[in-house]
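A single structure is presented below for examination.
A single protein chain has been omitted from the complex, and every remaining protein chain is retained in its original position.
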Amino acid sequence: MAKKEQASCSSTANLQPTLSQPHPSAASAAPASPQARFRYLATMVVYAVLILNKAGGLIYQRDFNPGLQKLSSNDYLILAGTFHGVHAITSQISPTNDSASSGLEVLESENFVMRCFQTLTGTKFLVFAEPRQPNLDVVVRRVYELYADYVMKNPFYQIEMPIRSEGFDRHLTSYIKPHQ
Amino acid sequence: MNRDPSPFRTASTASTATSPTPKYANLTASTNLRYSLTRKSIYDRHLNRTKTSELSKSAFAFLFGEMVQYAQKKVYGVQDLEKKLNLHGYAVGQRFLELLLWRDGRTAKRETRILGILQFISHQLYRAIFQKQADTLEKVRENDDEYMISDNDPVVNTYISVPKEMSQLNCGAFIAGIIEAVLDGHCFPAKVTAHTAPNEMWPGRTVFLIKFEPEVLEREALRVGS
Partner (left out) sequence: MVVYSFFIFDRHCECIYIRQWLDTTSSATQPLSRPVTASSATTVAISVVEKPTSGSKLSMAEQAKLVFGVIFSLRNMVKKLCGPDDSFLCYRTGQYKLHYYETLSSLRFVMLTDIRTESLKSSLHQVYVNLYVEYVVKNPLSPVEHGGGEGVNNEMFELGIDSFVRTIP
């Protein structure tokens, strides 16, 4: 009864980077154990996590560390809608001839880096973090996993609606800020 | 006789009036779901075969989630919903007890003491369903007829976050129903309810409160006296 399902993702190759372990001790521990993952994330500063549904509506927004401006909930909704549109255009202006082009995946600015991951069903996960974070893919993947577990499997969640799941909040916090 | 009001009669005439459905005409042995030609249906398997097999937790979570949603459609209020879940669990428990005792074979015995049956539930039954023992088994100090079995992280609640407006709800009511059925099956009629009792380590800790009917205590007293 303890089998964990693997959340499917569109760009598997991109989301399974080589894990450069910061501590040799972490590498020696079983990589699948949650403790190892927590220890691994302790050095990373994640500012915020946003989740957009397939229509571009914001269904989850949470700040974890100071670093981004505080916006009103209305501004966040506008931002999500804008990003949804931009994401669609970025895949259209691809200069290469590949038909299957993905939209924006990583956005960098002077003060933060943002990783966007779009699932096959169109849900987008945005993770904002300190610049030069090498393993945001791992974080985004774990957020997706938690979403699949604690949001989609919750019978009280209405699909495409804002996420109000205490279990999701709790697990996300313990993953992103394990020591606080 | 022409105007026979019997519903059976009208039903049969109605069916002959329309063209016979080809669904039944085509049903041969090869397409029959219940009796497969290869005899590989689940009814042909030995009952012990699934004893140690594991179930996908995700599959269970989705199924249970749908069950909760379905139960939610026809109820008024949290208590009603818990009762519904309890009934679902009761049906499972009745059948599961039969299977459990059958699997025990000759070593199976019917518990006749309160402590015995509670231990059976928190050990054998819990192990058979969840592959672990219940975390504690306690007696309620104030009341003689109440006992508590606690589970730090009930499997059914793993992925469930109860919304604030339903904070009284605990979907562990399903397990409570199973426990109730097992108690009933052993002739220990009782009411079992699930309550959320979080602590620092275990935010999802659930306590199953077992309240025996008075005749159970009466019988127990007679046995102790003899």
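All chains are identified by letter, namely A and B, in their written order; residue positions are counted from 1 within each chain.
In this text, a contact is a pair of C-beta atoms (placed from the backbone, for glycine too) under 8 Å apart; a residue touches a chain by one contact, two chains touch by 3 or more.
Since this is a predicted model, take the numbers as computed values, not measurements.
**Student:** Let's see if you follow the contact definition: name the visible chains touching the chain that is missing.
**Tutor:** Answer for the hidden chain's contacts among shown chains: A.
**Student:** Would you indicate which residue among A:M44, A:L79 or A:A148 is in contact with the undisplayed chain?
**Tutor:** Checking the options A:M44, A:L79 or A:A148, the one contacting the hidden chain is A:L79.
**Student:** Quick one: which of A:G56, A:G103 or A:P178 touches the chain that's been left out?
**Tutor:** Answer from the full complex: A:G103 touches the omitted chain.
**Student:** Which of A:T90, A:T119 or A:S174 sits in contact with the chain that's absent?
**Tutor:** If we include the chain that is not displayed, A:T90 is the one touching it.
**Student:** By the contact criterion defined above, which parts of chain A meet the unshown chain? Give residue numbers in ascending order.
**Tutor:** 11, 14, 67-69, 71, 75, 79, 82-83, 85-86, 89-98, 101-112, 128
FYI, only the chains that are shown with their structure count from here on.
**Student:** Can you name the residues of chain B that touch chain A in the complex?
**Tutor:** 54-58, 60-62, 64-69, 72, 130-131, 155, 159-163, 166, 171, 203
**Student:** In their shared complex, at which residues does chain A touch chain B?
**Tutor:** 1-5, 149-150, 153-157, 164-168, 170
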